[in-house]
Every structure is written in C-alpha cells, then in structure tokens.
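In this view, the complex is presented without one of its protein chains, the others remaining in place.
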Amino acid sequence: MDESRARREIWIRPVVVWVALCLLLAATCALAYVPMGNGNLPVSLCIAAIKVALVGLVFMRLFENNPLNRLAAAAGPIWVFVMFLLLGADYFTR
Amino acid sequence: MTDTAVNSAMPPDYLHDGHTLRSWLLSTDHKRIALLFVFSITVFFFIGAVAIGIIRLELLTPAGDLVSDDTYNKLFTIHGIVMVWFFLIPSIPATFGNFLLPLMIGAKDLAFPRINLLSWYLYIGGAAFTVATLIAGGVDTGWTFYTPYSTMFSNTAVLTAAMGVFVVGFSSVLTGVNFIATTHMLRAPGMTWFRLPLFVWSMYATSIVMVLATPVLAMTLLLIMAERWLDLPIFDASRGGDPLLFQHLFWFYSHPAVYIMILPGMGVVSEIIACFARRRLFGYSFMVYALVAIAVIGFFVWGHHMFVSGQSPYANMVFSFLSFMVAVPSAIKVFNWTATLYRGSITFEAPMLYAFGFLGLFTIGGLTGLFLATVPIDIHVTDTYFVVAHFHYIMVGGTVSAFFGGLHFWWPKITGKLYPESWARLAAILMFFGFNLTFFPQFVMGYLGMPRRYHAYPPEFQVYHVLSTSGAAVLGVAYILPLFYLIWSLRYGAAAGMNPWRAKGLEWQALSPPPRDNFLSPPVVGEPYDYHPQEGPDAEGDAA
Amino acid sequence: MSDAFLRPPFENLQRQHQAVAFGMWIFLVSEVLLFAGLFAGYTVYRDLYPQGFLAAGRQTDIVFGTVNTAILMTSSLTMAVAGRASRAGFGQMARRLLIATFTLGALFLVLKGLEYREDIQRHLVPGAGFALAQRGAQIFFSYYWIMTGVHAVHVTAGLIAVMRLIVVSRRNVGWLAGSASEDATALYWHLVDVIWIVLYPLLYLVGRANG
Partner (left out) sequence: MTDFRLSLPEASLNAHDVDIAFLSVFAIAAAIFIFLFILLVIFAVRYRRGSRAPRGPLPKLFRRELEIGWTLATIFLAIFIFWWFVGGYGLPPRDAPGQLEIHVVAKQWMWKTQHPNGAREIDALHIPVNTQIRLVMTSQDVIHSFYVPAFRLKQDVLPVRSTELVFTPAETGTFELFCAEYCGTQHSHMTGEIVVMTAPAYAAWLGKQPHGDTLVQQGEALYAKYGCGACHAPASHVHAPKLAGIYGSIVVLQTGAQLADDAYLRKSILRPRDDIVAGYAPIMPSYGRFASPADVDALLAYIKSLPTQGTQR
C-alpha cells in the first residue's frame, strides 16, 4: 500500500481516542454544573477513570502490550486502593 | 575450570581494569558501584555509631550531665536518620545486591548500568544534605519527623534533613526499578524463576517495597517542607489540619521500609545456611512465597505504630490483626532455616556464626513484635525502651549480623582474598554477646516504664542503662575489629580461588574477583542449592 | 534493524526495548504512588471540610483548567502518533510530531503560569489576607498549589526528555525507532497527562454546581 495511506492509517486509532477524550472532557465539565448534591464528585471521577483507561490502553499501548507491563501498570491502582482502604479504617470509624 | 587456567591472556578483573579515580567515579560496572556504596555506608555507619556512642555514655547517669538536652535530642535523631536511610536500607541491596544480582542470574550487569550509577550519586546527594544538617547544628525531630513539632515548633535544620532523606529516597526507588527489570529481563538461559537463589528473590521482594513505598515518603516529606517553609496549612491542627494524617502517610512508608531492611538479611542468611550445612534449603518454594507475602502484607499493617495516637480504636483492631498475619510468613522462614540444618553436614566458619546469630536475634526481635502488635500490651510499652529493644534486635541483631555474615561469605569473591578465620570468629562472637548485653536490658526497663527519647531518667533505671552502655562498648569494639583484619587481608590475605566455600550458585563460577563482564564462558545453570545428591549426605563433606 | 543501538548488558535489541519499557512502567507506578500521597490527604480533608472545599473549588479558574486539559490531551495524541510513526519508519513525521508535542507542553506551562499569576492577584495563596473565610478553604489551596506545582515539575521534566529526542534525532531520525528512548519518553509523557486528567476534577470541578 502506498506511503501516504500508511501515514494516514497511523492516525486513525489515536485520533478516535482523542475525540473520545475531548467529548468526555466536555461532558464532565458540563455535568459539573448540574446540581447532584454529593453526586458530582463520583460522576466526575468516573469520567476521569474512563479517560485514564483510554490513555493507558491505547496511547500507552497496554492494549497491544505484553502482560508483564499490564501487571506492572495494575500495581499502581491496586496499591492506591489499599492505601485508601486502610486510611478509611481509621477516618470512617473515628 | 581451576585457578591454574587463569593465565595472562585473561581480561583484567574489575578491580584492575582502570586505576584512575575517574574509572571508579564514572564506572557503570555494578561491581564497582557496589564498592562505592560499601565505602559510603561504612562512613555513615560510623557517624551514626559515634552519635549513639555519646548517647550511651550520657545515659550512664540518670541526670543529663554529659550533653545538654538539645544535643541529646539531635544525637538520637541523627542516629536514627543516618542508620535507617544512609546505612541499613542501602546496606545489603546497594552493596551485595548490586554486586551479586547479575552474577547470580548469569548476567553481564544490571539492566540499566547508568541509572545504577545515578543511584549512587543520588545517595551522595542526600548524604551531602545530611552532612550539611550536621554542620547547620543538627536536627531534633526524631527520625519520625512528627508534626506539628517538625513543622511549627522545632527551630533546627529540619528542611535540610528532610531534603536529604527526600533525595536518598529516589536512590532506592531507582535501585528497585533496576533490580526488578534485571531479574525479569536478564536471567541466563535455563535460570527459571524457581531456580533463582533466595538472595535474588529477596532482592526482588525488597525492590517491590522500595518502588511502591518510597515515593509516599518522598511526598510526605515534601508536604512537611511546604508547611514549614512556605507556611502552607497542611497538617497544622490550629489551621484545621490533622497531625494523624502525617503519621498515616509516614508509616505507610516506614513500616514497609522495615521489610526493606530485613528481607535482604533473610536472603543472605538463606545462602549462608545452605552452604555451610551442605544442604538443600528446606521448602525452597515456601521460602519464596514467604518473601513475597511479607513484602505485600507488610503494606497493610502500618497503623500498629499509632495505637495510642488517637486513631480510631476500630482501626487499632484492624491493624493489630493484620500485624499478626504478617508474622506468619516470617515464622515459615524461621522454621525452614532450622529444618535445613537437619541431617546437614555443618561447619562453623564466621559467616555461619553470624547466620546463627541472625536466627536467634531475629526470632527474639520478631516475637517481641507480637507483643507490640497486641494492643493492650503496646499501649503500655509504646514509646518505651521495649520498642527500642524490639527494633534493634531485628535491625542490628538481625540485619547487621546478616550484613557482616554476607561480607565475610562473599569477601573472597569481592576481593579475591581470604580473611583471617579465627579473628573473624572472635568478632562474630563478641558481636553476639555485646549485642545481647546492650539490648536485652532495654526490654526489661521498657516494660518497667522507661520512656524512649529521654535525656534524663529516674535513678531506678540506672542499672539497666549501665549494662546497656557496657554492652555498647563491647559492640563498638566488635564492629571496629573487622575493619582492621579485613583491610589487613586485602594485602596479606591468601588468594581465595574461585570457590573457597565449595558453594553452589552462579557467582561462584566466576573468577574472584570477577572480570568486567563477570563470566568468561556462559555459566552452567542447575538446580539451586544442590549440595548433595537427592536427599543423601554430602560425600566430600563427610570425607573431611 | 541494525544493532547500532544495542547497549550492554543486552544481547539483542528487542529485549533491550522490552526492558526499557518495563523499567519505565515500574518507575511510573512509583510516580503514581507519589501522587497517591497527595490524593490521600485531599480526600481526608475534603471529607473533613466539605463546605470549605466546595467554596474554595469554585475559586479556581475553570477556563484555564479546561483549556489546559485539552492541550495536554492533544499533546498526548501527537506523542502517541509520533511513536507509531517512527516505528512505521516515518522518522521525519515522528520528529515533527515530537516538536508539536513539545510546543503544546510548553504552551501548557505558559498558561499555567498565567493562571498562577491570576490566583496570586486574587489572594488565593494560603496565609494572611487569604480570600476565603471558610474553614478548610486554605487547606484546599495548599493542595491546589502543591498538586499543580509537582505536576508542573513533571511536565518540565517531560519537556526536557522530549527536547532531547528532538535534538538527538536531528542527525539521524532512525535513532527514534532504534533506541528505546522515544518509547520511554512517550510513556512518561502520557503519565503526566494521566495525572492531570485526575487532578482536573479534583481541583477545577469542585463546587461548580452549588455556586
């Protein structure tokens, strides 16, 4: 296949993701102004989580990558979770 | 292959390729970097030692008469900071780990040699700050930097001290990254995960902790600096902050950190015991699982340092329970080491003596950890000398013994020379008795209510302190001895040959000292620790 | 592929690339925990001072925040494509994309600087004469400054790394694909983006609804 097409091919996936990211950004920004009481934070964080997942899987190529790197990447969230869980053991029972 | 095969055609050993200072300071050879670390941590060990030497002398009398209370506080603080971050944490990983990890898995070097060198420079950077702290008149917060004292009240060089620890933290993160990547990527053909020596496994487990825990400390120190320097309200209660948050963050690092300090010791001891008992390590796979389990569960127990801090009593329950759980894998290791001796063919060279010392002292230290994990008991003994004794039993009795054991065990490999055995045995025995004399009395006075970080104390405790100090003097001598005979052996020691202990493990298939690229021909990988035909005795062993 | 890029102790280039990527991933995990230390404190105080945090959150400049988010995400896009390009052998294209990435990153910092200036003018620096009275508002801004500050440091580090790629590849664009540097730099850059994506709702979207 000719080069220019190949060059275009390269863009497709990342751009799709990028568009998705922008849409999510717009969404979270808009939703922030909708009164949901305590709902706002969870919503915005969920959206953030989705965005992070997109960047991680596609841009950082965890998707195509070997399991080893995926394992490494997973360690981060897991340990953060542990930290919050046990902090909660104190703060939510004080 | 025997020594006679070592002819002039050989590449020079790592000590002799390049003699300029530059060839050392810019070397990316893991073996040379290991030596750089050996020198640096030795220096800091003696800084920390002198500090505590003075403290021990001060504590000879109940009245604080030798040094002022401010000086006293600065002394134990610098002792803690230096001993933990500038001696014990790098002690085994950055020296033996650096030197042996590639050798043991049959690699030329660590995965990222230049980053390895960077680790050393970061260490030196942090060290510089710490020395600056001393010059600036010291710091008096205790190694725990508790707020609000450290941020709002202390008027000593807290910033410089915190900065030093902050910087040295990145040194251990990078070391951790390097070790993990190396273990995954550079194992020689045939070196499967379950053929790795336990020392490598211990380095792997340690690295996990280094990578996951240290950054949290870095951030916590950053917050301390921000509050103290930029006066941003973060932990300051009078402005709505919560001092306990600091303690949580600090211990989230510092408890796992204690496993950074012990796991490597466990690795060293495993190697030594197998070799001098001429025996396969008992329950190899369990030993491996135990190492990893300790590293992971170690992250769940930090709250046991905060039983009286005002944290929720329910949290106390949770953390107490988890602390008991973390003890189990350690138990497994102790039992396996003991079982390894069974039907062995044991000899008692200095490394083995240190290993025995480790077994006994670590077990005592660990078991007293269980007392501390028991909330009602801890409420009474926390912040007393009982705690001080607990952690010295593990860190000094355990890890430092293991360090000296390893030093003697691999000395022939590192320097190519044999050390004088009888002197070494003497030092080992001195150390053991000096140690117990120093720290056992501290358990007693601790339970009787002697608070730690006390410059003056009620006279009824004097007897215990006098015992402790006399022990420290013995200990001091025992630490200084090796310095002399090891240096002596550099010049006058007999040539070691490749494998003076007839030990298994790839590092012994390299020349001593090894050349830049470690192995002349690819090493032959076999089962770990096969010191004897299936379950049988070690033939040569008994012949002796 | 030529082994000109092979560095000891590795014997084959592919392994070397794997190792570098893996090493970088481990490092990134430690970076995540670095920020976790901040998130933990933020959570605790937000739980302690809901009012203060809502009030304070409204004060941050959402325009700067949102625009900067978009910029950083775009720079991530160019970085991602750059990687794919160089691996596909379009060195020049990759290099141009790296330059784009650098520009966007720099732009981010400039905007951040302007935002800081505004914040200072509006007395949002904790301490005497702080704009808000609510309890906890000052703490929110302590975290605002430290979080964004530490992040900015990471951006700067990323920029330096990207610049290195641009400079070194000036002579030989093949180097981008050959050496593992680009891969590592890209991963790092994406992490900086990821961190910001999480900071954004915490610092800019707070309390907008109950304005």
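As written, the chains take the letters A, B and C, and residue 1 is the first residue of each chain.
As a convention for this text, contacts are C-beta pairs under 8 Å (C-beta built on N, C-alpha and C of every residue); 3 or more make two chains touch, one makes a residue touch a chain.
As the structure is a prediction and not an experimental result, all values here were calculated from the model.
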item	value
Touched by the hidden chain, restricted to displayed chains	B, C
Of B:Asp17, B:Asp231, B:Asp383 or B:Asp517, the residue in touch with the unshown chain	B:Asp383
Chain not shown: contacting residue from B:Ala51, B:Ala277 or B:Ala472	B:Ala277
Residue in contact with the excluded chain [from B:Thr28, B:Ser309 or B:Ser470]	B:Ser309
Of B:Trp24, B:Phe46, B:Tyr146 or B:Trp488, the one touching the omitted chain in the full complex	B:Tyr146
Option from B:Met10, B:Leu25, B:Ile135 or B:Ala331 whose C-beta touches the chain left out	B:Ala331
Where the unshown chain meets chain C, residue by residue	48-52, 133-136
Those residues of chain B which, in the complete complex, touch the missing chain	64, 69-70, 73, 140, 142, 146, 148-149, 152-154, 237-238, 240, 243-244, 277-278, 283, 286, 307-310, 313-314, 316-317, 320-321, 324-325, 327-328, 331-332, 334-336, 338-339, 341-348, 356, 359-360, 363-364, 367-368, 370-371, 373-377, 379-380, 382-384, 445, 447-449, 451, 453-464, 466, 534-537, 541-542, 544
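The rule is short, and it goes like this: only the chains that are shown with their structure count from here on.
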item	value
Topology of the chain contact graph, where touching chains are joined (line, ring, star, complete, other)	complete
Pair of chains joined by more contacts [C-beta pairs], A-B or A-C	A-C
Chain centre separation in whole Å, for chain C relative to chain B (CA means)	35
Centre distance in Å when chain A and chain C are each reduced to the mean of their C-alpha atoms	14
Between chain A and chain B, centroid-to-centroid distance (C-alpha), Å	39
Sites on chain A at which at least two other chains make contact	68, 75, 79, 83, 87, 91
Contacts with 2+ other chains: residues of chain B	184, 212, 216, 248
Chain C contact footprint on chain B (complex, rising order)	102, 107-113, 173, 176-178, 180-181, 184-186, 211-216, 218-220, 222-223, 226-227, 231-234, 239-242, 245, 248-249
Chain B-touching residues of chain C, taken from the complex the two chains share	8-10, 15, 18-20, 22-23, 26-27, 29-31, 33-38, 40-41, 44-45, 48-49, 52, 126-127, 135-136, 138-139, 142-143, 145-146, 150
Of chain B, residues touching chain A in the complex	184, 212, 216, 244, 248, 252, 299-300, 302-303, 306, 311-312, 314-315, 318-319
